[in-house]
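All protein chains of the complex are present and in place, except for one that has been dropped.
Chains here go by letter, A, B and C, matching the order in which they are written, and residues are numbered from 1 within each.
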Amino acid sequence: MNFDLSDEQKMLAEQARNLLADRVPYDSLRALIDAGAEWDEPLWRELGAMGFLGANLPEDAGGLGLGALDLGVIAAELGRVNAAVPFFSSIVLAAEAIRLAGSDEQKARWLPRMATGEVVGCFASTEGPGPLLGSKVTLAGTTITGTKTPVADAGVAAIAVVQCGDGLALVELNQPGVTRKRLESFDQLRPHYRLDFSDAVAEPMPGAGKLDELLDRAAVQAAFEAVGAAEACLTMGRDYAMERQIFGRALASYQAIKHKLADVAVGVELARSNAFYAGWAADESSGDLPAAAAAARLTAISAFEAAARENLQVHGGIGYTFEANCHFYYRRERLLAVNVGNRGFWADRLIRQQPGSQSTSHKAA
Amino acid sequence: MNFDLSDEQKMLAEQARNLLADRVPYDSLRALIDAGAEWDEPLWRELGAMGFLGANLPEDAGGLGLGALDLGVIAAELGRVNAAVPFFSSIVLAAEAIRLAGSDEQKARWLPRMATGEVVGCFASTEGPGPLLGSKVTLAGTTITGTKTPVADAGVAAIAVVQCGDGLALVELNQPGVTRKRLESFDQLRPHYRLDFSDAVAEPMPGAGKLDELLDRAAVQAAFEAVGAAEACLTMGRDYAMERQIFGRALASYQAIKHKLADVAVGVELARSNAFYAGWAADESSGDLPAAAAAARLTAISAFEAAARENLQVHGGIGYTFEANCHFYYRRERLLAVNVGNRGFWADRLIRQQPGSQSTSHKAA
Amino acid sequence: MDFNDTPEEAAFRAKARDWLAANAPAHLMPDGVRLPDTEEAERGRAWMRALYDGGYSGITLPKSVGGQGGTVIEAVVFAEEESKYHLPKGPFTSIGTGMALPVISKHGTPEQIARFAEPTLKGELTWCQLFSEPSAGSDLANLRTKAVRADDGSGDWIVNGQKVWSSWAHLTDWGILVVRTDPTVPKHKGLTFFVVDMKTPGIDVRPIRQISGASDFNETFLTDVRIPDSQRIGAVGEGWACCMTVLMGERLGSGSHKSAIAGLLDYAVATPDMMGGNALDNGAVRQSLAEALAEEQAEKYFQARLRTMVSRGENPGALAGMVKLAYARRLQKTSGLALELRGMDAMAPASGDAATAEIQMDYIWSTVMRIAGGADEVLRNQIAERVLGMPGDVRMDKDVPFDQLR
Partner (left out) sequence: MDFNDTPEEAAFRAKARDWLAANAPAHLMPDGVRLPDTEEAERGRAWMRALYDGGYSGITLPKSVGGQGGTVIEAVVFAEEESKYHLPKGPFTSIGTGMALPVISKHGTPEQIARFAEPTLKGELTWCQLFSEPSAGSDLANLRTKAVRADDGSGDWIVNGQKVWSSWAHLTDWGILVVRTDPTVPKHKGLTFFVVDMKTPGIDVRPIRQISGASDFNETFLTDVRIPDSQRIGAVGEGWACCMTVLMGERLGSGSHKSAIAGLLDYAVATPDMMGGNALDNGAVRQSLAEALAEEQAEKYFQARLRTMVSRGENPGALAGMVKLAYARRLQKTSGLALELRGMDAMAPASGDAATAEIQMDYIWSTVMRIAGGADEVLRNQIAERVLGMPGDVRMDKDVPFDQLR
């Protein structure tokens, strides 16, 4: 048994980690927030140039032809530094949707430019309060009308993959029928938009019934991102507690703090284990992917939730200041908790995968 | 504002506490279990003789004419010592059902003898796995057929109040149409029975629509019982931690133990506060009773759950022995968590009491 | 068990209610408009003056210093009635009467009392507190701001250091300040208490930017700030005792209690699910909110029990800490849950969605609630020690001179 990342994957992680540690100091995040920036564009370009954005895209589309685990390794590192880039929107959701459900022409047209980062995509599903999968925006021929809100990273995106019922459509955003309105985003490092389509031109994507797989695969990446971020919180809290003196000894010497962080550490290791397995299941196209993705998502949400909250708590008052670094994660955590479906959504999906559990007519989501 | 027990209620509590401290040493509980006893009959007789059993029954029925708060004070003290008496079955449920829904004749016939303890009643609702309110046993005229299981204290009861649909019926148990079978009870100090009715004679109770109030009032008493028991666990855990030395200092000096018991203490005080209010609401026949009873029940379940579990944990290995006293509460706690409806049942009732929340057709119990 | 006032309380309440009906309306804050800080502070001064004239300023302070010599329960009753009006209250009014004057009246000289008490009670003198430091949070005595005697023989003190979390320090007249005057003795023993004019040269107040985006709190830098010895409160080295006078004072919520969970139930009902119902149809949401509601109600009645104790002249002590401990963690849990049940829309609501904005702020504010005024961990310690009688933590700093601590 070798239930671990491969040496190549570890090298990829290290490469990404070194780059990001260098390129994303916390002060750069503060500067982006102060500037009301859409994203860290230079970082995005650099990630593209280094091949990270095309990691799991096919080689004939300019990608590296790697798999979900490799992509997960990158997602975890981006999560660790809270990077302000549309990786999740463009690579994990939009490009993956095109790869899974797009026509050959759509793939040929968009994927190579998405792999380099030149074109950014976004994924439009939610229609206001309530569940991820909005049901009101539908396609009539090649025309789309209605509102998707919120849509992450739509400000820098050239195209949107739009969920319409069980299907997907591709919409270029620079056209008269599309208006974008920037909303106030709880995660100050990931802008969200309201997208209004008014008889906009849309291209249906031919692959039918791919929505579930898209969500499962995105859930795996969200889990990796959360694990990286949770681990960053754990390390930050530990380091602060080691340094901070209280009543004549290190804060880290108090059981209240030790046990709190020990529990966080357990959560991180469990979440990482599920993320590994879900990545493996995605790469093997295992029938286990739906259950594995749901389990990974659930443990990752719990782990990051505890890590983000207790990291701030360990910091005490200083943690509440903008100059400290806890808040980036405290806000991002809630986003990752609802992104691609909340806990209830994935709990229900996990249960439905269990033999015998779908026998009754239940109403629980 | 005087949001506290009255001096009379405090005296009642002290009187009960002193009696029970004297009469119910933990070794007596072990002896009862070893004997496979139905109950602590001498204690029951003594409680009757001292008037505790008739506390809230009308004076013309031989009771003291006190209220729900007074009864709650006694329930808490019985909970504190884990007394093996059918107080909940006979007084809180059966006698209260007769008081609320019985005919004058039924009241006159049974209440005086229940107030003295001479006659014991039980309450039959559950019909096997699932919710409290069984629906299969129904009344045809004055004949009842079917099975209620489990029914607490049916071994020593002369009568049962049987829930049939939305109504109640009174059944004498010493008749040919009734068979009782003792079951193995998780709480070793409260026996449960399977009751089979085969064309048994039953008297319908005329009071219609009283089931909800009966359950609300019983929930208040269950909350008081749980608060008393939870407080006993808290005290036991604290005392043990103060005594036990580990790594050269008292176990009680470790934050892991201090914070655990502090959380338990918060739970107990919150649960007590809700129990007080629910007792007040029951006595004032306030429209708030349904919500107050549900809230009291929910906080009491949580408080006792944490107290029983963590008391055993604080004790370590010794807590797992029959000679230690943690297990009485560890078992009783689960019983009180499902008795008169589980958490989900009461959560749903609480939400339904809130304005605006019952507007949709939901399916959640 | 009843929810009624005692006859004395009822009489006091009736009087207070009448007085407020006559006097409060002229001082109401506008609804839905955020006034500039300076104007809010000015209005606060005016309301203090009205309270003073009406005999309601410093209700629990002794008459000897100009207070009303009333009971804690009178203060609670008055606060209950006062809270029915939207008045200019805040740190700029409460720190003077609630922190500065108790210390000055207990530890100060007659001259100091004469100088500070009446102007403070009248709102002519407003106060901020300069206690916490970057290195002194839960362990307040770990403070490093130091004062040494000026070498000119004046007896004045020269203060250098940095204070944090001093609310409204930029708009108040004076500050209460605790500093280290002797680093060679154990840390609780080397502290001294001062009052300081905030206009003294060398005091630099800078707003702290918080994660909420607001800047309600300040950092205050003290650089060679000269303070006359006459502004020392209590003896040199008596600073910790002065702090305790402030920190151990009885505190009790005003008792007014709006249900936050009721709002979340509405929020859930207003959130559609995928089956034509709403988020409250989900049993997990339903049960979590029911349990939170039950706990919230319990807290309300627990506060009524504490209120009853105070009304009898008993001190609830660490029991009162249970309220904040339960409240803060519930606020984080339930506001977090509400964001989750609403889904992605909660992360970027349509403009004008006040409910989501408020829940977002609650989720952020809950982090402060878990820290300020006794962190969760400090409160658990206090409950274990003072309510359950368990031993204190092992202290490594007890008899060690401050300058030999790490």
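Assume a contact is a pair of C-beta atoms (placed from the backbone, for glycine too) under 8 Å apart; a residue touches a chain by one contact, two chains touch by 3 or more.
As the structure is a computational prediction, the values presented were derived from the model and not from experiment.
S.K.: Relative to the complete complex, which of the depicted chains are touched by the chain excluded from display?
M.R.: Visible chains that the missing one touches: A, B, C.
S.K.: Going by the contact rule already stated, which one of C:Ala262, C:Ala284, C:Ala350 or C:Leu405 would touch the omitted chain in the full complex?
M.R.: C:Ala284
S.K.: Using the definition of touch stated at the top, determine which of B:Glu38, B:Asp187, B:Asp216 or B:Asp283 touches the missing chain.
M.R.: Among B:Glu38, B:Asp187, B:Asp216 or B:Asp283, only B:Asp187 touches the chain that is not shown.
S.K.: Quick one: say which of A:Asn274, A:Asn311, A:Asn325 or A:Asn339 touches the chain that got left out.
M.R.: Reading the full complex, the residue touching the unseen chain is A:Asn274.
S.K.: Check the options B:Arg80, B:Arg113, B:Lys210 or B:His327 and report the residue that touches the missing chain.
M.R.: B:His327
S.K.: Would you write out the residues of subunit C that touch the absent chain, in ascending order?
M.R.: Where subunit C meets the chain not shown: residues 281-288, 394, 396.
S.K.: Hey, which subunit B residues sit against the chain that's not shown?
M.R.: These residues touch the chain not displayed: 126, 128-133, 135, 149-150, 183-187, 192-194, 245-249, 254, 256-257, 305, 309, 312-313, 316-324, 326-327, 330, 334-335, 337-339, 341-344, 347, 363-365.
S.K.: Considering the entire assembly, which residues of subunit A contact the chain that has been omitted?
M.R.: The missing chain touches subunit A at positions 1-6, 69, 234, 238, 241-242, 249-250, 252-253, 255, 257-259, 261-263, 265-266, 269-271, 273-274, 276-277, 279-280, 291-292, 294-296, 298-299, 302, 343-344, 346-348, 350-351, 354, 356-357, 359-365.
FYI, only the chains that are shown with their structure count from here on.
S.K.: Centre to centre, by mean C-alpha position, how many angstrom separate subunit B and subunit C?
M.R.: Here the centre of subunit C sits 42 Å away from the centre of subunit B.
S.K.: Residues touching two or more other chains, restricted to subunit A: which are they?
M.R.: 254, 256, 363-364
S.K.: Residues of subunit C that touch two or more other chains: which are they?
M.R.: Residues 277, 281-283, 377, 380-381, 393 of subunit C touch two or more partner chains.
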